[in-house]
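The next block holds one structure in the form of structure tokens; read it before the comments.
For this view, one protein chain was removed and the others were kept in their places.
Going in written order, the chains are labelled A and B, and every chain counts its residues from 1.
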Amino acid sequence: MPKVRSEKSRIIKDKIFKIVIFLLATITIIPLFLILYYIVQKGLKVVSPEFLLSLPKPPGEEGGGILNALIGTGIIISLASIISIPPGIAAGIYMAERKESKLSALARLCVEVLQSIPSIVVGIVAYIWIVMPMQSFSALSGGIALGIIMFPVVVRTTEETMKFIPGTLKEAALALGVPYYKAILKVVLPASLSGILTGVLIGIARIAGETAPLLFTAFGSPHLELNLFKPMSALSLFIFNYATSPYVEWHELAWGASFILVSMVLVINIIARVIAKRWKTRF
Amino acid sequence: MKTRGVAQSNLIFNAVILIGAAGVIILLLAIFLTLLVHSIPSLKAFGISFFFGKEWDPVNMKFGALPFLIGTLITSLLALLISIPISMSISILLGEYLKEGMFSSLLRNLTELLAGIPSVIYGFWGLFVLVPIVREFEALIGIPPVGVGIFTASLILAIMIIPYSSSLGREVIELVPSDIKEAAYSLGATRYEVIRYVILPYARSGIFAGILLSLGRALGETMAVTMLIGNSNKIPESIFSPGNTMASVIANEFTEATEKLHLSSLVEIGLFLLIITTIIGLIGRYIIKRISLKETEHA
Partner (left out) sequence: MENEILRTENLKAYYGNQEILKGITISFPQNRVTAVMGPSGCGKTTFIRCLNRMHELSPNARVEGKVFLHGEDIYAIDPMLVRRKIGMVFQRPNPFPTMSIYDNVIAGYKLNGIKLPKNEMDRIVEESLKKAALWDEVKNHLHKLGTFLSGGQQQRLCIARALAMNPDVLLLDEPTSALDPIATSRIEELMIELKKTVTVILVTHNIAQAGRVSDYAAFLYLGELVEFGPTRTMFTTPKDRRTEEFLTGKFG
């Protein structure tokens, strides 16, 4: 910039730039606030103990609730956690313990790729693996789809957390004559627990609202279904089906379900943050 | 005897974690191969012309994916076009002007909160808030007021990726070393000049990576788009026409696809989507990794 500009125009430019930046940032707040406002305002009108504890009713009838969707979400998330957490932790331990190995490098790359797979594609895979051979939509296939999405999150947080545990801790255990596997499982892993738990919760918050991979796996059901091999409802599926239905009363229920789902995700995220902050292992 | 037990437990432990790590690789391979194998009928029937075929007609068993490729491209690019100025503003605001304070923490928390809202709820909100607005607008400029279509889908996509891309942008801007900023200020530069001539050039590759990663997100986004795009299998004529993206056509038709070839064509679209998002994601992450590596060397 060898050209000397006049002082005044420089200052004006600086001011205008600042105003534009603030303006654009403020404009975004409007839709963001609107979304939250709708969810809270419309949702709170519907939410009541009865809403949480009763089953949906056919169109035209008053009332009805989301009990089946709530339980379905719980079951599918539990399935996904059972499938993804133990192998995810095992893989994370390997990658943190054998940092330099070629397998770890390759696995790290694969974790990144897994994390960027669109969730609808995961749904296709779970459909082919489970729904096609079993000839039925099922909660199991939904749990597997969400488990695949959660798995790389667990691997990654386990690896990242364990990497920051001082190596001397493992050495201290080994110096007491403790076998390697026990040094890892009883000393290093417990010290990483809060980090791993945070990661697991973030993973759960992420899958709790997933809809696309459930469309052709869990599929949805208007009944209270507890059989893992049958189609099952979930909050996200409930919202999709009710939001796109032509009935006004159903839209109300969908707002209520949205409020519950967002609150759930929010609470899980807050718990994760609190754990990350408060429970942090001191060294 | 006890020692032997310990050695055995060590062996088992090592085997278990090895299987875990190998499992990551196997899972990815299995996903890829599954999609590939189930795409074979469609690959055989249409070959490369699958991607140039303009017609998607399940009744007559003609499957060409061009309408969805175009639909995906337009929606994603339009969403980026709308969101980039805004998310850049937020990144600059949070990374440079207002690092602390009420407004900044409000903006930061709000964007984080919105990043956690499920896609299906964005779609729902879009149906009841965005669609009427777009309808009014369409009536105003004299085109059929449908409300749903590519433009509406792009709007919701833009809103959805703002939280993600602005937090990426902020991180990149915060990585700019303060000594070079101070050097510029000490030469008498204004804040605009520092941002324009020092910060943005320095953060350029990171910002580019952020845009790539946001694009990857937008390409794979399904629910909100499916609910707002109007679901038409024709090549869109304007940005207000209804259309379909790769993800939304899968969401729409997968459960109805009873014919093998139909299902296989949808799986092939899924495979293609996977490959594209993977490539974009890997490039984006590679750039970001190189930047943060450079930073640690610099420090």
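A few points about this structure:
The criterion applied here is as follows: a contact is a pair of C-beta atoms (placed from the backbone, for glycine too) under 8 Å apart; a residue touches a chain by one contact, two chains touch by 3 or more.
No experiment lies behind these values; they were computed from the predicted model shown.
Of the options A:V20, A:I82 or A:A172, the residue whose C-beta touches the omitted chain is A:A172. Within the set B:V6, B:A115 or B:L282, the residue that contacts the chain not displayed is B:V6.
The omitted chain makes contact with subunit A at the following residues, 100, 166, 168-169, 171-179, 182-183, 186-187, 190-191, 193, 281-283.
Keep this in mind: only the chains that are shown with their structure count from here on.
Within the complex formed with subunit B, the subunit A residues making contact are 1, 10-11, 13-14, 17-18, 20-25, 27-29, 31-36, 38-39, 87-95, 97-98, 103-104, 106-107, 109-125, 127-129, 148, 151-152, 155, 179-182, 184-185, 205, 208-212, 215-216, 219, 236, 239-240, 243-244, 251, 254-255, 258, 261-262, 265-266, 269.
Per the touch definition, subunit B reaches subunit A in the complex via residues 6, 9-10, 12-14, 16-25, 27-28, 31, 34-35, 38, 85-86, 89-90, 92-93, 97, 106-107, 110-111, 113-114, 116-125, 127-129, 159, 162, 190-193, 195-197, 216, 219-223, 227, 247, 250-251, 254-255, 266-267, 270-271, 273-274, 277-278, 280-282, 285.
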